[in-house]
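Beneath this line is the structure, given in structure tokens, with notes to follow.
Heads up, this is only part of the complex; the chains shown haven't been moved.
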Amino acid sequence: MRPIDDAPVTRDGKVLVLAYDHGIEHGPVDFDPQPESANPEHVFEVATHPAVTSLAVGKGVAEAYYPSYEDDVSLLAKLNGTSNLWMGEPDSAVNCSVEYAAEELGAESIGFTVYPGTNCEVEMFEEFREVQEKAREYGLPVVMWSYARGQGVKNDTKDDVIAYAARLGLELGADVAKVKYPGSREAMERVNRMAGPTKVIMSGGSKKNDREFLENVKSVIDAGGAGLAVGRNVWQRENPRRILDALEKVIYEEASVDEALQAAPAKA
Amino acid sequence: MRPIDDAPVTRDGKVLVLAYDHGIEHGPVDFDPQPESANPEHVFEVATHPAVTSLAVGKGVAEAYYPSYEDDVSLLAKLNGTSNLWMGEPDSAVNCSVEYAAEELGAESIGFTVYPGTNCEVEMFEEFREVQEKAREYGLPVVMWSYARGQGVKNDTKDDVIAYAARLGLELGADVAKVKYPGSREAMERVNRMAGPTKVIMSGGSKKNDREFLENVKSVIDAGGAGLAVGRNVWQRENPRRILDALEKVIYEEASVDEALQAAPAKA
């Protein structure tokens, strides 16, 4: 494990990835609740918030918009992704090479999804191997989206499954593992323990109210987790900077959820 | 996204691709309504019309005819394609490499089909990745034929599906996305919005009467679209130059359909 505590994907050892790969994974329907979120410029602007350590986007969005934001945003190139029009076994197309991300896009970290438990596990692990080893050549930290799925995974939010997903991050050489929230601080502590020095971040998931969302994040931090990757819970909000202000308090300043909500009032 | 507004595939930021890949995709039956259209020379001649920004053909046709037209026509090398004799899952053979298109054919832009929603989506996205990254090396704009299909796509002209197809053009790094017409100007505006700086062009589709066809094109332009790719609606006509005259008015000169039809009368 290469030290990543001074890499741009972290701040004080913590991680807050703003994820914006919904255009490929879910399609325009995800932008409907907040139409301006369809415009990548809006999201790049949000990503200039100091709480955000990296913005995760695919190749095309990075090519089109990152040149205007490279001084203010750290690019996490999300290399694989697939539309949800496809009804087959979970899999993910590799849409960008590490070389292209590093040399042409100017990425400062790499993101890659694996689906342990599916029929594509072996193929995806092997794709991850190539990506991870190539990223090491470029000195780029690797964030693994680790989501157990498939016929053998009856409940993908069960703590055992999430602990396994995080452990796979360590075993396969990820610097950061992005997993679902396992439901409690105690479960999250075990998840962290299994990942060793691989930083664990929570997947933001579908939109929640402020308090519920921040309490989940708080329990991740309290459990020793590194932070979260968040998409819809930020850019589907009317005022995304307000929730980022609150996240900054919780993640980097050891604030309570109440303190964070007070410092970033809804009517600011 | 590299700027393509000064690339030969555009004129004043607009695009009119004359598509002639029907010999592989549909076979000789498409030439029957206008037998001379079987002769590529006829189509190359048509493509010298100033309204046409590029002519899209496959490798063999380019090899045989483009040397005589390279001063008057801009070649868009359509790299993949498959016969309709094949009854399997939608897929498309890669019949020409980017290297060959750039170095041997003299192509000035690249075309590539993807079928999101099919079992071949992952494979086609990955082929697109290689094509797109290689085309960037040669500085060639990439046009994505983006047609959602497959078991999960019940209606491939639904506006949500077409908006998703256009967004995939942006996400995967296409300079231009060629999609079906979504049925209305309002739907087309949303499609354009989803594609960001990726130019959206309408697929010409099967032959229509002049007014109906031009009204579709007009609504694309009015909605902010870049233009269209057209095949049968041009070279299946007795006088293809007449419809190109009209398209020139609509696409580049902000003319109404009536103005365009008057300027290019049927009995010219």
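Letters A and B mark the chains in the order given here, with residues in each chain numbered from 1 onward.
The rule we apply is simple: a contact is a pair of C-beta atoms (placed from the backbone, for glycine too) under 8 Å apart; a residue touches a chain by one contact, two chains touch by 3 or more.
These numbers come from a predicted model, not from an experiment.
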(request) With 2 chains shown in place, count up the copies in the whole assembly for me. (result) 5
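The working rule: only the chains that are shown with their structure count from here on.
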(request) Report, in whole Å, the distance between the mean C-alpha point of chain A and the mean C-alpha point of chain B. (result) 36
(message) Show me the residue ranges of chain B that touch chain A in the complex, using the header's touch definition.
(response) 1-2, 116-119, 121-123, 125-126, 128-129, 132-133, 136, 148, 150-153, 160-161, 163-164, 167-174, 190, 193-194, 196-198
(message) Under the definition above, what is the set of chain A residues touching chain B in their complex?
(response) 23-24, 27-29, 31, 38-40, 58-61, 63-65, 81-83, 85-88, 91-97, 100, 104
